[in-house]
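Every protein chain except one is present and positioned as in the full complex.
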Amino acid sequence: MIGNDRLAVRKTYKLYVNGAFPRSESGRTYEVTDAKGHFLANAAWASRKDARDAVVAARGAFAKWSGATAYNRGQVLYRVAEVMEGRHAQFCEEVAAGEGLSSSKARAAVDAAIDRWVWYAGWTDKLGAVLGGSNPVAGPYFDFSLPEPTGVVAVLAPQQSSLLGLVSVFAPVLATGNTAVVVSSKERPLPAVTLGEVLATSDVPGGVVNLLTGDAEELGPWLAEHADVDAIDLTGAPAGRAMEFEREAAGTIKRVVRAPAGGEPDWAADPGITRMTPFLETKTVWHPMGL
Amino acid sequence: MTHVLDPDALSHDARALVAPLPPYDDVTRSDAAFRAFLHGLPGVDQVGAEARAAQLGTRSIKTTSKAWAIDTAISMVDLTTLEGADTPGKVRSLAAKAKQPDPTDPTTPKVAAVCVYGDLAGVAREALQGTGIHVAAVATAFPSGRASKAVKLADVRDAVDNGADEIDMVIDRGAFLAGRYLDVYDEIVAVKEACGDAHLKVILETGELKTLDNVRRASWIAMLAGGDFIKTSTGKINPAATLPVCLVMLEAVRDFRAATGRQIGMKPAGGIRTTKDAIKHLVMINETVGPDWLDPDWFRFGASSLLNDLLLQRQKLRTGHYSGPDYVTVD
Partner (left out) sequence: MTSTPFEYAPAPESRSIVDIAPSYGLFIDGEFVDGTGEAFKSVNPATEEVLSEVASGSEADVDRAVRAARRAFEKTWGPMRPADRGKYLFRIARLLQERAREFAVLESLDNGKPIRESRDVDVPLAAAHFFYYAGWADKLEHVGLGTQPRPLGVAGQVIPWNFPLLMLAWKVAPALAAGNTVVLKPAETTPLSALLFAEICRQADLPAGVVNIVTGAGDTGRAVVEHPDVDKVAFTGSTDVGRSIARAVAGTRKKLTLELGGKAANIVCDDAPIDQAVEGIVQGIFFNQGHVCCAGSRLLVQESIHDEVIASLQRRIGTLRVGDPLDKNTDIGAINSAEQLARIRELSDIGEAEGAQRWQPACELPAKGFWYPPTVFTDVSPAHRIARDEIFGPVLSVLTFRTPDEAVAKANNTTYGLSAGIWSEKGSRILKIADQLRAGVVWANTFNKFDPTSPFGGYKQSGYGREGGRHGLAAYLKGADQ
């Protein structure tokens, strides 16, 4: 070291579970490198017990999060965008390093990821009107249908797009009032950890999102079979295992979002609502109309 | 027969003078208590009640049961004329029909009662002497009930003195809708007293009460106050007796007997014109309160044109072919 160059303080990358930053209960870590193979960090290697704890946390947070007003959830999601914006440079660095992108491409991905939160923040209080409504039944009844969150959603995040892809799969889970257990990209987990720090300093209640760094191949079966998980997004499931995970999910009639055919989609494209509807139930309520 | 208007009857006391049967003997202790009791009765969901009534209306009755049902219905008719144009001649003609509804068939049962205005009760009484057919008179400023309590009581006494052994009174719907339930109760108690030995039928005029919750509450006021029958309507207001209203009133008499041991009769009146309608009511009795009420002492039809339809259907059953209006007598 020359002159007054300061020696950087490195970050310890941990899991984000129930609003806290634990190491893996297994004590395991794994080496994360950049796209060129240079050492970046040792990430926590989440175990099945971490996944189990994350599900407990997500279930615990569900009542309050799903019961919050849609306006409140929208503001919380918007707050995530605000706080992310403040860490813009850090995300750019991590995305560029992890995904091997040019700085301008990395910036575009981070911009899009932040904007995605804004998109979903604006959806929370529109879904009821767009997906629900009153049903003109042939009788003296008032009958209406409303979308409601499915519950605890396990998300195997995309392996390639470590930030935009990640946000694209779990922001809609939150926007619809579900709580999430997210397994990050195995080889590119660092943006997920930083995003956990953003979530912790936004207004997202602890437990609503739980971010696990580690191996979707290892955690997938536990989450697919877990009886207290209501839905699973297999986007980041390793090729060749997705069918098996889907079979396991069938045991408890989970809602399943399959891995996209033909590899990861263009995450920058207009997301539409197709990533929200799989995690919404429709509840229909009937009541007589009489004097 | 003159009656001095009783000045006491004009003053209102918040506490009812005559307590209802146990276990309800304290519910009339104050306006507030009575209101709390009546509003504490289970609510009635109109849509559910209508659906149930409609379902009971789909029961299919055939052959032997139908013959029995028609004869039972005839024996339950309060053959009624309540017109400004009524005359002694009209009442005598009605009484003749009451005794022998179908001149071609002496096995036809006679009706339960003839129902007239109080001033003609004497005519009916004379015409029906020795037949066992009751003379019912409407009273209490029928049909509106808009007169002072004293006038109403005088009206009742007059009808009884004229020979009525059944009095069909109207409740004070104004007081009821204004929430003065104890006034309604007290008036029924007073009318019951004025009836002496005559049976008291209490007309709720459900078409003016509008909601089934009100029908249930009014039924309970009438039963608690000592009415012997509760009756739907005067026949002068539409809608009159509907199946859902009858259902709620039958549930009331059922629940009242279960709680107090006292059986109250029920009389739908107005709007029941066909044998089919009458049979629907009998089915409803059968499945709601049970066969104890399948008796003219406990169930009446307030009607006029119903009787002819019952007779036509009876003729059809007997002869096997359809009959026509010229084969029954005009009223």
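For reference, chains read A and B in written order, and residue numbers begin at 1 within each chain.
One rule holds in what follows: a contact is a pair of C-beta atoms (placed from the backbone, for glycine too) under 8 Å apart; a residue touches a chain by one contact, two chains touch by 3 or more.
From a predicted model like this one, the values you see are computed outputs, not experimental measurements.
From the options A:V56, A:A70 or A:L131, the residue with contact to the unseen chain in the full assembly is A:L131. For the chain missing from the display, the contacting residue among A:D53, A:E99, A:E197 or A:D230 is A:D230, taking the whole complex into account. Touch with the chain omitted from the figure is made, among B:D31, B:E193, B:E287 or B:D331, by B:E287.
Hidden from this view is one chain, which touches subunit A at 130-131, 135-139, 141, 143, 145, 150, 230, 242-244, 246-247, 249-253, 255-256, 258, 261, 272, 274, 277, 281-288. Those residues of subunit B that touch the chain absent from the view are 42-45, 47-49, 51-52, 58-65, 68-69, 72, 248, 251, 282, 286-287, 290-291, 294.
Just so it is clear, only the chains that are shown with their structure count from here on.
In this assembly, the C-alpha centroid of subunit A lies 70 Å from the C-alpha centroid of subunit B.
Across the interface of their complex, subunit A is touched by residues 45-48, 50, 210-212 of subunit B.
Those residues of subunit A that touch subunit B in the shared complex are 140-141, 288-291.
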